[in-house]
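Excluded from the complex is one protein chain; the other protein chains are retained at their positions.
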Amino acid sequence: MWHQREISLRPRPRGFHLVTREVAEAVPELHELRVGLAHVHILHTSASLTLNENASPDVRRDFETWFDRVVPEDAPYWTHTLEGPDDMPAHIKASVLGPSLTLPVRDGRFALGTWQGIYLCEHRDDGGVRSLLVTLFGEP
Amino acid sequence: MWHQREISLRPRPRGFHLVTREVAEAVPELHELRVGLAHVHILHTSASLTLNENASPDVRRDFETWFDRVVPEDAPYWTHTLEGPDDMPAHIKASVLGPSLTLPVRDGRFALGTWQGIYLCEHRDDGGVRSLLVTLFGEP
Partner (left out) sequence: MWHQREISLRPRPRGFHLVTREVAEAVPELHELRVGLAHVHILHTSASLTLNENASPDVRRDFETWFDRVVPEDAPYWTHTLEGPDDMPAHIKASVLGPSLTLPVRDGRFALGTWQGIYLCEHRDDGGVRSLLVTLFGEP
């Protein structure tokens, strides 16, 4: 059983955003799978996906602070600067965090740890709508 | 053919630990697959999984040294400090390395490179038991 569906996430400000519920609700076929996997793929190179703590907004703010320090906008060594100062750091951050998540599925739901939630990592100042391609497969 | 099994890894000290054999032995159904994939997912946000060099303990020690320098505990910019100084750095490290591995399977075994082994990356001082959810799927 395979299902593939493209979904759109509304524009968010630069930073880390919890989108677990939004993703799950966009793929109702998830409920049909007893066991399987969900592959969630972002179709962009300046935003990314990760799993992390789904409770404190502090954690998501500290993610933004750390990534901005480690991948600085004003570094003299960037040569790809045509698309603005936030562009090249966004590409680096996107690859460090990665473009996709593969999530276990059990009994019609993402089988995540108690504290795990899906983060949309928006690395641009004005990233706009972000598209995800979700692929579900497994046994009913 | 789908198999899904939750396994527990005994508590380890903070650092990088080779667990390839332990994971393989915990999922005996692996031997039934001629070709397929194994998805190994950690159900936590302060520990992670990666593949790296399976021989020298030096390599695993240097991983710990590097990650501790790049994600420092004593940074003045952390705001999520309630759960101890090792907590917020652990969340960052966990997302940089990632919560899951997808491993190719061939002839009943993980089809890894000669030098590749599975690391449990324990980012907390006292992380305790860590749970993995392993999903196997493929052709017998």
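Just so it is clear, A and B label the chains in written order, and each chain counts residues from 1 on its own.
As a convention for this text, a contact is a pair of C-beta atoms (placed from the backbone, for glycine too) under 8 Å apart; a residue touches a chain by one contact, two chains touch by 3 or more.
As the structure is a prediction and not an experimental result, all values here were calculated from the model.
Considering the full assembly, B:116 is the residue among B:20, B:116 or B:131 that touches the omitted chain.
Against the chain not displayed here, chain B makes contact via residues 35-37, 50-53, 56, 58-59, 61-63, 65-66, 69-70, 96-98, 101-104, 106, 111-116, 119, 138-139. Panel shows chain A; residues 2, 4, 39, 41-45, 70-71, 75, 77-80, 88, 91-92, 94-96, 98-100, 102, 131, 133, 135, 137 of it touch the chain omitted from the view.
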